[in-house]
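Okay, structure first, notes after.
Complex shown without one protein chain; remaining protein chains in place.
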Amino acid sequence: MNLSMRRVRNRLSTFAHSPQNWLAWIFLLVFGYLIIVPVGNMIWSTFHIQSGDARRAGGAVGDFTMFYWERVFASGQLSARLLYEPLMNTLFVSITYTIIAMIIGLSLAWLMVKTDMPFKRFTGFCAIVPYIVPSWTLALAWLTVFGNSQVGIGAAGVVETLLGRPTPNWLAYGPIPIISVLAINFFAFAYLLGAAALATVDASLEEAALIHGASNRKVIRKITMPILLPAIGSAAILTFASGLGTFGVPAFLGLPVRYNVLATSLYQSAAIGRYGEAFVFTMVLVTISASAIILNSKLIGKRKQFTTMEGKGSRQRVLKLGKWRKPVGFLVAGVMAIVTFMPIIFLVLQTFQFHLGQYSLDNFTLAYWIGERDGLRGILVDPRVRAAAVNTLWLGISVGLGTAFVGILIGYSVSRNRGRPIAKVVEQMSFIPYVIPGIAFGAIFLSMFAQPRGPIPVLYGTMTIIFIACLVNRLPFASRMGISAMMQVGRSLEESAEVHGASFPRRITRIMFPLTKRGFMGGFILSFVSTVKDINLVILLVTPQTMVLAALTFGYIELGRRQFADAIGVVIIVLVLGCTLIAQWLTKTNPLQGFGGGNS
Amino acid sequence: MKITRNAAFAALVVSLLLIPALGFSAGTAEPAAADPLDEWMQFAEVGPYQPEVEDWDAIAAAAQEEPPLVMYSNTSRAFPVVDQFNEIYGTEVEMLNISTSELNERIRREYDAGIFPSGVVMTGNIAVMYDQLMVERNALTAYVPREMQAVLPDRDMEPVLIHRYSAGTWYFTSDLPDGSVPYENIWELTTERFRNRVAMQSPLRSGTTMDYMVGIVANSDLMEELYEDFFGEPIELTTPNAGFEWIRRLLENDLRVQASFRDVADAVTNSDAPFLGFGTQSVYRDVLSGQYDFELDTDINPAILSARPIAMTSYTESPNTAKLLIRYLTSQEGGDPWWGADFPVNPEVQSTGPMANLTLDSFARLWSIPIDQALDLGDEVADFWILYE
Partner (left out) sequence: MSRIILEHVTKRFGDYAAVNDLSLEIESGAFFSLLGPSGCGKTTTMRLIAGLETADEGRILIDDKVVFDAADSTVVPPGKRGIGMVFQNYALWPHMTVRENILFGLAVRKIEKADQEERLRRVLSRLQISELVDRYPSELSGGQQQRIALARELVTGAKVLLMDEPLSNLDAKLRIDMRVELKQLHEETGATVIYVTHDQIEALTLSSTMAVMKLGVMQQNAAPSEVFAKPTNLFVAQFMGHTPMNILPATIQGNSMQIPGGSLPRAASSASCADGSQILIGARPEELLLGTTQDERSISVRVESILPMGYDSLVRVSVEGAELTIAADERTRTVDVGDDCFVTFDDTQLHCFDAETHERLG
């Protein structure tokens, strides 16, 4: 065998023995196929006449056209209505709720991690619930409380019933309710990220400043905050980006008063089959998210967020609240309890109302649970709902496991390839889905896999395509979770196993996985939760055999039978809360703490 | 050195992947030259190959051997019918309940992809369905059982079989002592008295509302006349015609735009008089059952005739099941959930319950929009709506 042959053979063998390398290449290929190609396809679509548009675009289907871009950007008053007003609304709403969610979330994180406030367990549990609950159920709950008889279906909310006069429109609909609901929905996100970041600030750093005579306040401002800044910045960006593509909340709270955001514009275009425009809106959304994230990395990217904690935990300095301890604890726990349980209670109440918004005993009905209305059977006795529940569980569990597993593998290959360009490319590619709204994602995947592609058969109509779409959609989360979990596991822990000759699967299962178990569990649960409650992503992909609960809900809402939707919402809430608690009990870990990964 | 090599390779791989992906959407996958549609029609015995006399026992027997069929329907009322059908014929029909626009989208993509999971389609918007699914591509095939062909007028089966009609009309709560219609003229809805007291679905979401708006625009001469009748002076236009003018003023009168027809009905029921909603007459059944509380306007404002078509999916592997299902859905028994609410086309079918007293003739002025007109004006109305909403 000559030298070059030997070299090739040896290279291949070396490659096979460097899982971090081949994993990175696999991810590069898979991401290229599942992210870059669909996005490219979507961009292509915006320049070509789509089905049903031949008449208004003036040409044949498939012809090159600037029609969609012109229409959205340069059609005077029409563009203002289609794009510019929703754009301004989107920015206003997103920035405002992000600021509010960050303030609440970080304050809570600080109280929970850095003070001796009582009732932490209870408060911590409450804080996470609004994040677990689907945001559209919060929007519905808002309407049950603040809804008025002037707009929408004219069902009076609790407040109107109590006061005896209509609540003002600005409180019932439009930007203020949207911002409030999204802030309630997302503050837990900021809280989780903030608490995880705070836990990494070692007490000695703060003590060093105290010795120099700095006050507690100054320590927070000058030491704790700057160290946390990267985490805070990225939490803010992620919160901002998550809400950009939320459809449910602005749809329920904005559309009745014609307050449009980009997500609702996009959805409305897609819903009436105007995909050309819908994809242009998607591009606008993607551009905003992408700019925000680039800006973020420019601003604070130089300071590295990750500190390796080779197996050692950090020590926390706890601020004694003294005589304020009890009052603060009560206040925080009380507010959290109200925010958490009130919407659920009203939601449950509403499922028993024959007519919406009528709070009287003779309006009580079990029709939506075990009876029948308008030919629709109560959700507990409808076999279709049962089948959808099975599908939902299957999907949630497999996507949860998949996300956690893929996340660990991404984390592995990226952290072990740190500093090499391929690690950066893989990391950045895995982040792309974050900036694509779920509804657009569904449409893109439908067009991609409704036909055979090379070795991949037609996936449309199978759970597989829904699974893949959800998984890819969750990739940014998976990779963040995996990378941060992996960065916290010292590299030498794996290397010492490698020196002992442990194979890659063995290292993963015996060393890396047990050490990142909490990150894995946290990733699994959060992924499960968001999969189970997601509507936007799956709505275009489901078929009768592959129906899931959340998509069923949407059908009920479209039919105007909000009580069925509420009932399923309640079921979903019970499901996700129950699963979270069970998983917590099973693994004896707190998935909320495990969110940051780590093995301290 | 290593860095640039890796980066270059990555770029190469990604661009190689992109090429076929971009190529595919260039054209829709037209069936090959051998005209498979014709082949399929022969196999399915539809179109030119439909036998002069259909042997329904044979069709029912054949249906039992066929793969399961999925019906796409924009109405949830079909759920119990499908279960009944399966019980009678021993078939495995399932149903997917999705909105009209999603249904169009889905059939289109499935056809372009060359897969045909559905067998029968019941939908709400005949114009878009005809344009995109029967003209732009042969995704749907019209099918009318022979015995119905003998008795139906052309308008009920050309270009596709109509399952039933409904009428888009106004319903109202009245503050008048005798409960009569609280307005005399359609322009009255644009006055201060009805500010924020009119509810309807967006024409962008509802085919019936869109048909109505197209009707308003198409009948702009009449709208102009009605304006003069009501205000006693000729209309001053700020928009292309009196129809558009009415839409604009209606929107500017704080029109309540609702997500679904039930939301409209709820809004009318929940409000104090006078209050108006627009929807189909089928809601009347729920009024009589006591679920809603309002009256139907059959006299003053024009109503719109809305056709609900039913068709077979081209290339379905279960044509016999599809035929059987279409026949069943148009029968007295199979269409039962609708016959108490909508108007059957099948002359052998009787409306049931309270609907027996309400017919299409009950409406004093009933517009019917030809498909071409609906398509031509539809986009214009949609843009106009977006502009002034």
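By letter and in written order, the chains are A and B; residue numbering begins at 1 in each of them.
Basically, contacts are C-beta pairs under 8 Å (C-beta built on N, C-alpha and C of every residue); 3 or more make two chains touch, one makes a residue touch a chain.
Quick caveat: nothing in here was measured; it's all calculated off a predicted structure.
The undisplayed chain touches these shown chains across the complete complex, A. When the whole complex is considered, the residue among A:H17, A:R221 or A:R386 that touches the unshown chain is A:H17. Touching the omitted chain from chain A are residues 3, 6-8, 10-11, 13-14, 17, 310-311, 490, 492-493, 495-503, 506, 510-511, 514-515, 517, 599.
Operating definition for what follows: only the chains that are shown with their structure count from here on.
Averaging C-alpha coordinates per chain places the centre of chain A 35 Å away from that of chain B.
Contact residues on chain B toward chain A in their complex (touch as defined above): 3, 6-7, 10, 13-14, 17-18, 20-22, 24-29, 70, 76-77, 79-80, 94-99, 101-102, 104-106, 108-110, 112-115, 117, 128, 131-132, 136-137, 196, 204-205, 256-267, 269-271, 286, 337, 375-376, 379, 382-383, 386-387, 389.
By the touch criterion given at the top, residues 28-29, 32-33, 36-38, 40-41, 44-45, 48, 51-52, 54-56, 61-62, 77-78, 81-82, 149-156, 251, 255-256, 258, 268, 271-273, 275, 355-357, 374-376, 384, 420-422, 425, 446-448, 450-451, 454, 458, 460-461, 539-540, 543-545, 555, 557-561 of chain A touch chain B in their complex.
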